[in-house]
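Working notes, beginning with the structure itself.
Of the protein chains in this complex, one is absent; all others appear in place.
Showing chain A:
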Amino acid sequence: MSGGPPKGLPSTGPHSLLDMPHPLAGSSSEEAVGGDSTPSPDLLMARSFGDKDLILPNGGTPAGTSSPASSSSLLNRLQLDDDIDGETRDLFVTVDDPKKHVCTMETYITYRITTKSTRVEFDLPEYSVRRRYQDFDWLRNKLEESQPTHLIPPLPEKFVVKGVVDRFSEEFVETRRKALDKFLKRITDHPVLSFNEHFNVFLTAKDLNAYKRQGMALLSRVGESVKHVTGGYKLRSRPLEFAAIGDYLDTFALKLGTIDRIAQRIIKEEIEYLVELREYGPVYSTWSALEGELAEPLEGVSACIGNCSTALEELTDDMTEDFLPVLREYILYSDSMKSVLKKRDQVQAEYEAKLEAVALRKEDRPKVPADVEKCQDRMECFNADLKADMERWQSNKRQDFRQLLMGMADKNIQYYEKCLMAWESIIPLLQEKPEANA
């Protein structure tokens, strides 16, 4: 099995699902996954390529040893050297290789998280761990708690909305994998969030559950203090710039919702169109069987319509898998952003209330008490963080949507090009003169 040629990223791997031990059970499990004792030529190749990186101190789980898909680690290596943005990137995270696990209690999917980094916060230059959705959810909650002044990217929906979707189907798993990958990459790109300790643990720990049980072992001070703000204060008025952001997010979410509905409707109509096409094409075949001279032309038209049907199916699949999820993600994003805005309001309200209380005391001492100063600090930090994040978000949003919509246009262009090719190729067949009299 592991002696086979590298196949890119296999989604289920050559290992039988039942054979696999629990991936979170401990380091020995990772090596055990390798199967036979003779390392494959691929693994050897991986070792020799970057030998110096793979010296293993105790307890590390280097990437590339446990999986036969070492071409992916080669790719990652290349990415490390690739300076596309001109920024010096020092952290790369990838989500891939979904695997189904069947246990007595439940069945679930884990994803492999591969991390490469030169940052000092990481003991090793590379890590490879397995995580399930629960773990991502935990991470996100931790980030929200510990970095409440920042916009945390959204996760794909926890539960499947349309109950008929199979949560173990290839399409669903792949869609989710992409979203989880996006989630981690957004955190990776964030100058503050990427240094968060929970994030670090998520990427590196062999036993995440143990860490979870320990509770909040490492907390950032800001997070802790902000956490204690109760929601008892009412904000009189949001400052203009944040009100504008709030309004923007409201309208934005609304418009995205409309676009989501339109896109769904289009897919629905296209599927119904496809159903009719699948009946339409074969009728030409039936007719062809009755005819002499016309048999070939009619059969040709039938085949042509069949090709167009296939192209249409590819279009609808692509739109469902690639387009809709990203829209939904951004709707979730703007929802979570609005709640951060509200938290900011809280902080400002607390500050203003405390300030007012001091003013009402009408003391001659112009000195502002320490806790009011702290509140002011908190508020100003929050405002600054939020503004910075908003800017970053806006620029990412612009890029994401440009890519998304260009992708949509591309898929439609490809669909029409496939159909065009089919019809153009049949014209000479239709124009053919019969050799003998029919």
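Definition applied: a contact is a pair of C-beta atoms (placed from the backbone, for glycine too) under 8 Å apart; a residue touches a chain by one contact, two chains touch by 3 or more; residues count from 1.
Just so it is clear, contacts and distances are computed from a predicted model.
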Listed names "Aspartate aminotransferase", "Glutathione S-transferase", "Sorting nexin-4" or "Spermatogenesis-defective protein 39 homolog", matching UniProt entry of the absent chain: "Sorting nexin-4"
Residue of A:D137, A:E170 or A:E424 touching the missing chain in the full complex: A:E424
Chain not shown: contacting residue from A:E269, A:D317 or A:E373: A:E269
Residue numbers in chain A that touch the chain omitted from display: 248, 251-252, 255, 258-259, 262, 265-266, 269-270, 272-273, 275-277, 279-280, 283-284, 286-287, 290, 292-294, 297-298, 301, 304, 398, 401-402, 405-406, 409-410, 412-413, 415-417, 419-420, 423-424, 426-427, 430-431, 438
